[in-house]
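Mind looking over this structure? Questions follow.
And then chain A:
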Amino acid sequence: MPLLFPLVLSALLFGIGTYVVMARRHAVLVLMGVELMLNAVNLNLVAFDAWWHDALDSGQVLALFVIAIAAAEIGLGLAIVLLVFRTHQHINVDAMRELADRDGGQRADQEASKHTDRGAGSSPDRVAVTPP
Partner candidate 1 sequence: MTTQVIDWWAIAPPLCLVAAAITALLVDAFAPRGSRALPCAISLVGVLAALLASAALSSHSRATFCLPASGIEQPVNCSWVIDDVTLAWWLIILVSTGLIGMLLQPSVHRGELPGGELYFLLLSSATGALCLAAARDLITLLVALETLSLPSFALVGLRRRNRRGAEAALKFFIVSVVATAFTLLGISMVYGATGSVAAGRIATSVATGAAVEPVIAVGMVLTLVGFGFKVAVVPFQVWVPDTYVGAPIGVAAYLSVVSKAAGLAGLVIVLVRFFSPYVDLWSPMVAVAAALTMTLGNLAALRQSHVVRLLAWSSVAQAGYLLVPLAAGGSEADIGAMQAYALMYAIVNVSAFAVVGAVSAWGAVTVDDFRGLVRTRPWLGLALTFALLCLAGLPPGIVGLVAKVAIFRSAVEGELTWLAVVLAINVALGLVYYLRFVAALLTPAPVRAAVAEPPASGQPGGQREPHGAELFVVIVTFIAAAVLSIFPGPLFFVLP
Partner candidate 2 sequence: MISASSFGGLEFLVAGPAVGAALLPLLRDSRRVTQAAIGLASAVLAVSIWMWVDVVSADGAYVWQSNASWIAALDVHWRLGVDDLSAPLVVLTALLTWCCLVALLKRAPDCGGTSALVGLILVIEAGSIGTFVALDLVLFFVLFEVVLIPMWFVIAAWGDPHDEPGRRRAASRFLVVTVTGSALMLVAFLLLRSELGTFDLAALTERARVIESDRQILIAVLLMVGFGAKIPMWPLHFWLPDAHSKAPTVGSVLLAGVLLKLGTYGLLRFWYDVVPVGALEVAPYLGALGVVGIVYGALACLAQPDLKRLIAYSSVGHMGFVALAISTMTPQGLAAANFANVAHGVITALLFFVVGAVKDRVGDSGFGVIGRGLYARSPHLAAVLAVAAVASLGLPGLAGFWGEMLTMLAAYSPHPDLPQTTYLVFMVLAGLGVVLTTVYFVVAVRKVCQGVPASDAVTDVEADEWVAWLPLVALTVLLGLAPMVMLWSADVVAALPVTP
């Protein structure tokens, strides 16, 4: 099989993953986009390994590591998403602007820091919650 096919497929997958990451607002979908990107890389690695006839099979080994890393990332990522859901009651990635750098934002910063010390407070300029 020519090298080109898996590479093109991989490029497509990576592109789709990137698009998903950039375009979707739902945190879980974003995580899936990342997963797509990582798997595109895996495809690449395996294809190159086969192409080079690598005696050490570095590509395949690396692919295994990547799978492990992806698993860890997703695990941790879901935990964080859960945390966000618990504190924000939504997981809409572009609605989280509390840490943003605003003009004359020092007062808001202070307010926020006082609220957060007590746990889940409500930010004055909170964006409406619209889970996808």
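With respect to how the candidates were assembled, all candidates are chains of the complex that A comes from, given by their letters.
Here is the rule we use: a residue touches a chain if its C-beta (ideal position, glycine included) is under 8 Å from a C-beta of that chain, and two chains touch if they have at least 3 such contacts; residues count from 1.
Not measured: the values here are computed from a predicted model.
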Interface partner of chain A in the complex, by touch - 1 or 2: 1
Candidate 1-touching residues of chain A, taken from the complex the two chains share: 14, 17-18, 21, 27, 30, 34, 37-38, 40-41, 44-45, 47-49, 51-52, 54, 56, 58-59, 61-62, 65-66, 69, 72-73, 76-77, 79-81, 83-84, 86-88, 93, 96, 98-101, 105-106, 109-110, 112-121, 123
